[in-house]
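I have a structure I would like to understand better, so I am pasting it below and will then ask my questions one at a time.
Of the protein chains in this complex, all but one are displayed in their positions.
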Amino acid sequence: MIDTKTTADVLSQALPYIQRFRGKVVVVKYGGNAMSDEMLSAQFAEDVVLMHSVGIKPIIVHGGGPQITELMARLGKTTEFRDGHRVTDAESLDITRMVLVGKVSRDIVTLINRHGPLAVGVSGEDAGLLLATARHPELGFVGDVEAVNPTIIERLLAEDLIPVVSSIGTDEEGQAYNINADTVAGALAAALDAEKVVYLSDVEGLLEDVTDPTTLISRVTAIELEQLVSAGIVGTGMIPKVAACVHAVRHGVHSAHMINGTTPHVLLLEIFTDSGMGTMVTSGELS
Amino acid sequence: MIDTKTTADVLSQALPYIQRFRGKVVVVKYGGNAMSDEMLSAQFAEDVVLMHSVGIKPIIVHGGGPQITELMARLGKTTEFRDGHRVTDAESLDITRMVLVGKVSRDIVTLINRHGPLAVGVSGEDAGLLLATARHPELGFVGDVEAVNPTIIERLLAEDLIPVVSSIGTDEEGQAYNINADTVAGALAAALDAEKVVYLSDVEGLLEDVTDPTTLISRVTAIELEQLVSAGIVGTGMIPKVAACVHAVRHGVHSAHMINGTTPHVLLLEIFTDSGMGTMVTSGELS
Amino acid sequence: MIDTKTTADVLSQALPYIQRFRGKVVVVKYGGNAMSDEMLSAQFAEDVVLMHSVGIKPIIVHGGGPQITELMARLGKTTEFRDGHRVTDAESLDITRMVLVGKVSRDIVTLINRHGPLAVGVSGEDAGLLLATARHPELGFVGDVEAVNPTIIERLLAEDLIPVVSSIGTDEEGQAYNINADTVAGALAAALDAEKVVYLSDVEGLLEDVTDPTTLISRVTAIELEQLVSAGIVGTGMIPKVAACVHAVRHGVHSAHMINGTTPHVLLLEIFTDSGMGTMVTSGELS
Amino acid sequence: MIDTKTTADVLSQALPYIQRFRGKVVVVKYGGNAMSDEMLSAQFAEDVVLMHSVGIKPIIVHGGGPQITELMARLGKTTEFRDGHRVTDAESLDITRMVLVGKVSRDIVTLINRHGPLAVGVSGEDAGLLLATARHPELGFVGDVEAVNPTIIERLLAEDLIPVVSSIGTDEEGQAYNINADTVAGALAAALDAEKVVYLSDVEGLLEDVTDPTTLISRVTAIELEQLVSAGIVGTGMIPKVAACVHAVRHGVHSAHMINGTTPHVLLLEIFTDSGMGTMVTSGELS
Amino acid sequence: MIDTKTTADVLSQALPYIQRFRGKVVVVKYGGNAMSDEMLSAQFAEDVVLMHSVGIKPIIVHGGGPQITELMARLGKTTEFRDGHRVTDAESLDITRMVLVGKVSRDIVTLINRHGPLAVGVSGEDAGLLLATARHPELGFVGDVEAVNPTIIERLLAEDLIPVVSSIGTDEEGQAYNINADTVAGALAAALDAEKVVYLSDVEGLLEDVTDPTTLISRVTAIELEQLVSAGIVGTGMIPKVAACVHAVRHGVHSAHMINGTTPHVLLLEIFTDSGMGTMVTSGELS
Partner (left out) sequence: MIDTKTTADVLSQALPYIQRFRGKVVVVKYGGNAMSDEMLSAQFAEDVVLMHSVGIKPIIVHGGGPQITELMARLGKTTEFRDGHRVTDAESLDITRMVLVGKVSRDIVTLINRHGPLAVGVSGEDAGLLLATARHPELGFVGDVEAVNPTIIERLLAEDLIPVVSSIGTDEEGQAYNINADTVAGALAAALDAEKVVYLSDVEGLLEDVTDPTTLISRVTAIELEQLVSAGIVGTGMIPKVAACVHAVRHGVHSAHMINGTTPHVLLLEIFTDSGMGTMVTSGELS
């Protein structure tokens, strides 16, 4: 039983944040264990609906690497990675699209829609959302974001819906490409003038020493972050996420966050409390 | 320091209420010690702004009996009461208007506007809001609510403003009358199809035995309430409040509440928690 | 080289149809060879865009039986059919969703979007579009349409987009079901007050004698159609389509059409010429 | 009995003015004898309603010095003036607000609303209308206009209501100040791009020789007016009014007028006749 | 020189009428000497613009009998009348259209547009305004009003324009007909829910004794008017006008008026004074 004072304190503390974020876009990159654990994913959906209910406009971007690898395996395809990218031939692309658009996105939509008919799955191919270019001939249909046409997302937001975006894009000729979901989240946040882009992963945030959770970096500017990368302190796996954070805050997004998706209701805690969670990246122009 | 689990619990519990009350009108009758204590009144204003920030449309109705009596005394006027009503001659009416519209309303507007330019003082005379008739010749300019023209309030709500209403009305000829603020709150709630009307006073709610706070009646229907009145269990001072509650729930208001304004943040606790506060009155049609 | 007279004749003949269908909804069930042949599918997409360009609001509903069977086979699942329905366990449902939403829908969206960012893939799960109930316990996750909430489709149409609908629905608990696409097309047409619902298949239309293409039935009323079914003249495979046609025209859809998707530009010919194509079903109330 | 020719002449002459002022804002500073005489004040209200009925958007700004002084006296407070300003301590401010917002504004609202539910009392505190700063520490809560946020007024005008503004402002912390009503009228006119600001007082207008009514200055430019002030021709009591006129016409207001509020229907005569009334001030840029 | 009191009186008296008629439609049938006299027609145009400037929505319907006769004569056509109707063959119809639409309407538009780009000539043929049927085979292209489609007029009014309507209609096949302008004015007034329809002619109004101007009937109900017709008191030439008045007030028009167009500014005097002018017809339901 929570006493009235504590209840009132929590609600009162949340006030300025609810006021400040009302009507603002928050892009959430959803992935990792938060996605595979049933209770965590249910809580995630609940948090998204809560954000929505107080007037925030959440957009979910999801990955699905492990699920792709699994279906590839079942279909007898071996996955080759180069520089952290999955080499993607036509058949792999088909499998990728099926998993992302036809399975992972569906599961997220279902979780959210238990609270009401709010979520809509969107592929980056729909209505020209993500214009892609090939990253490198050797990688096949692995793409970079060339441009974002956010109209379809804006229309869904205007109708108070919650878009769940799969990171597939198309080039000018309509050829589809698989794009890194971290990158897509940052590009969408920038194109939509988002207030925040939030990355859920399996770690607390950025650590000065990956082996020591007490070395969490709470706040960091884009420049400092680039210096950490140069100094080799940021692990390779984090590079796309970190680059996406820097891109976002340099294109008008107020802050980017790397938080631990395995903490229950971490999204609420990050958004509605004074202390926040994980690592916050800002452009640093006012720091 | 509140732990993350408690924080998340409170926020999660508030979710369905925020969702449910979004866009709904809540009329709050404000008075008693909650109005004269500086900290309580600051918390009241904060709560009103929080409600507003999550899309609820609060309307404040205020009384001001003690303040009227005080100015009357300073001006050498003695106050005569009949049947609980202040006998009001032309000069008393002038004083009443000055105190309610020119002082009490102003103070509430000021408290709310510390959080932003949200509150607007409105007298029942403005734009024909409250049409009044004389209650009894012997009472002078004491009026009953004949009709409510809620247009001005609807316009202010449409502009996301918070009306602070003084309980003065006018008759067809433009003569002003002082009206009981409890009654005005109920009539406004009915006219505006409010979700709730909430009365803040100095007691926990309706007690079966006024001397025993453990006899609080948590839920009661309009019919039961009328039976309690007939049985003499409701004190005389509570009659107008109780009548206003019954009137409101019988004219489409979902529930009426009598709560203790001296509990810090009681408004938040009533609205955003499962347990609620004080006494809730419903029409009883679905009980 | 087409002479100017012929050109003018064709354009002039199309005039009353363009005028009449402007702003009207036309639901097209797309399937069969028209979907697997590259040239036919490109022409199909072109026709849909033409319809759209003259103010018609097309909605595509697609099936994907052969593609589902193929992926099932590759994943070592055998498909069992009962009464023409694919028995669908949880894994089969996952595969079905991946194929329909993640592959077939994607391919159609891509074809249309070569002409501009118009198409948007929608699953019946999105924003509560299709409410499903289990058809029969033995069939697993095979569903019937319980209700249609067409809001998401109406919103996309209002934005001049072309919805491509996958025939997956969800029940009240959010459990997904595979639904017959013919049925979905008819139900959507009825829910959206469509002008027409058009079924593309591999035959000319309804034949009195399936072995003799000259016995094509050009026009038929709902009642006559039911008599043909009773008389055993309609083949089993056509039953859901025929039932969907009858349902649609009895719920306000002006006409239902069964046409041959392998005739180039058959959609244009059906819609914009006096003679029409295939079999037209009407409610018969004015025949 | 007025003959038809005269009637037609008056109506015809009014035509170009009605056409020209339709939809324009006219700020009227109301005060002096026009406010205390019952017939004059009824005619004033009638004129305001007439202006409103032909599409002009009137805003009333009122003072109330004598009424404040009177209540101060009754409450045993003595009024001290320095440089023409009433030294205002916290209690005086309370009294000032009560008189202006709770009495004078109420009386004007009542007079106008006899013609229909049109007038709404507004304090400069409402919705952040008037941002004030202290004029001088020795004067207490006497304020200057720091900025005008005309949103609340614009909203009321958009709803075809007539705002009656009391000249109280608040500073950033929410502390209230009493502001000169002449100054407020000019600042509001400037902030609202008014067509005219009209000052009603007890004299014909600006006289070259105050003792000789035949020396009325009919038209004067802002520069000429400043020269008259420098030359000592304008009396001290007129300085705030004259400064407000100059401020208004230099900030986009087309003309400022000083007219005699004791002439019956002077507002109509000023606005709807070729000859106008009193003294008209223009920016002089086109003179 | 008109004194200020008279000016104020006229303006004040006009107030309730301006308020009452704002946004209301007034159909004016314009004809007779008021149309041929240069000064009267200029004053008529001025009055129409004044009405418009105070928010009334005037519609002018005009005839042109004498001008038609004149052009007929110049072109060597003789005019035959039967029962007061001009027998109209195809050539006469062409001449009628040229005179009404190409000359009379043009002249009225020109007069009004000297005050601003307000007037727009409209023929009853435009956008299907007047659906006509032949009155009698022997009369040729003389039509009756079968139905009014007021959409084009409503659109022009919505854009604050002043329609000037020529009384030509078309039947279902597009054949044009000449229709009595008095009848058209009444039918338009009824179809547009007009406040008033006003007929300008060369007499004071309806006289009990046509030879005695002092026998003017100021007010009359529809029933009384029909009795006057039965009693033979209304002259033959007045019958269509009288029938149109009765039709209008029985279909929702508040009042119909027959006034003397040769009185300067008679339109203003009728509309904006207590005494009114000429004869007023009401439905009599409240008399």
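Each chain gets a letter, A, B, C, D and E, in the order it is written, and its residues are counted from 1.
In this section, contacts are C-beta pairs under 8 Å (C-beta built on N, C-alpha and C of every residue); 3 or more make two chains touch, one makes a residue touch a chain.
Keep in mind the model is a prediction, meaning the values are calculated, not measured.
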{"item": "Which displayed chains the unshown chain touches", "value": "C, E"}
{"item": "Full-complex contact with the absent chain, from C:L50, C:L75 or C:V229", "value": "C:L50"}
{"item": "Residue of E:E125, E:D182, E:E204 or E:E270 touching the missing chain in the full complex", "value": "E:E125"}
{"item": "Touching residue (missing chain; options C:Y30, C:Y177 or C:F272)", "value": "C:F272"}
{"item": "Residues belonging to chain C that touch the chain removed from view", "value": "2, 4-12, 14-15, 18-19, 22, 46, 49-50, 53-55, 263-265, 268-269, 272-273"}
{"item": "Positions on chain E contacted by the hidden chain, ascending", "value": "71, 74-75, 94, 97-103, 105-106, 109-111, 113-114, 116-123, 125-129, 149, 151-152, 155-156, 159, 161, 168, 170, 173-174, 176"}
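Note that only the chains that are shown with their structure count from here on.
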{"item": "Touching both chain A and chain D (chains)", "value": "B"}
{"item": "Chain C-chain D separation of Cα centroids, rounded to whole Å", "value": "70"}
{"item": "Approximate Å spacing (C-alpha centroids) for the pair chain B, chain D", "value": "35"}
{"item": "Centre-of-Cα separation between chain C and chain B, whole angstrom", "value": "58"}
{"item": "Shared interface positions of chain A, touching two or more other chains", "value": "none"}
{"item": "Topology of the chain contact graph, where touching chains are joined (line, ring, star, complete, other)", "value": "line"}
